[in-house]
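Excluded from the complex is one protein chain; the other protein chains are retained at their positions.
Up next is chain A:
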């Protein structure tokens, strides 16, 4: 009844989980969403989650798109990325390859979004398994510094830093949106461009 108009007004932040297969994207998501840790591994195709959260006293909605890490789905990632407003790029600290792959994801996101400053967090998951660590904090931090993004280590199992990464990202998205509405340049221009494109009718030879 009264709740219907509310979501319309409520801010919606679209977060996309990226990263290689098996690094714990879904685990992070489910831990964040439902406070549960899923032990059994089932490769994700594309999962959607959305819920209300309170961000700095403000009620907002977070929309999480949990994507497939497997290379099989690489081709359809473009579509997903396009709708994303912020990205959690996850790797497993116990797996060097997954860390290496973050570069590719970063590259792809930048290509699709065409925006260097897109909200982006580098997340080193499975930090509870420190005895199996392959990626040092230094390496990861260095990489994050290179990209000018924050680096956070998490554990979906212990829920360490789980809320932090999502809320940090949401803050960034929110700040970013405020920025955009404040000075209508750059991004806004892009938007108008897009709109213009849409209006122009296709001409078929």
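Keep in mind that, in the parts below, contacts are C-beta pairs under 8 Å (C-beta built on N, C-alpha and C of every residue); 3 or more make two chains touch, one makes a residue touch a chain; residues count from 1.
Just so we're on the same page, contacts and distances are computed from a predicted model.
Q: Between "WD_REPEATS_REGION domain-containing protein", "NAD(P)H-quinone oxidoreductase subunit 6, chloroplastic", "Exocyst complex component 2" or "UDP-N-acetylglucosamine transferase subunit ALG14", which matches the UniProt record of the unshown chain?
A: Matching the unshown chain against "WD_REPEATS_REGION domain-containing protein", "NAD(P)H-quinone oxidoreductase subunit 6, chloroplastic", "Exocyst complex component 2" or "UDP-N-acetylglucosamine transferase subunit ALG14" yields "Exocyst complex component 2".
Q: Taking the entire complex into account, which one of A:51, A:82 or A:132 touches the absent chain?
A: Reading the full complex, the residue touching the unseen chain is A:51.
Q: I need the residue numbers on chain A that touch the omitted chain, in ascending order.
A: Given the touch definition above, chain A has residues 7, 26, 30, 33-34, 36, 44-51, 61, 63, 65-66 touching the missing chain.
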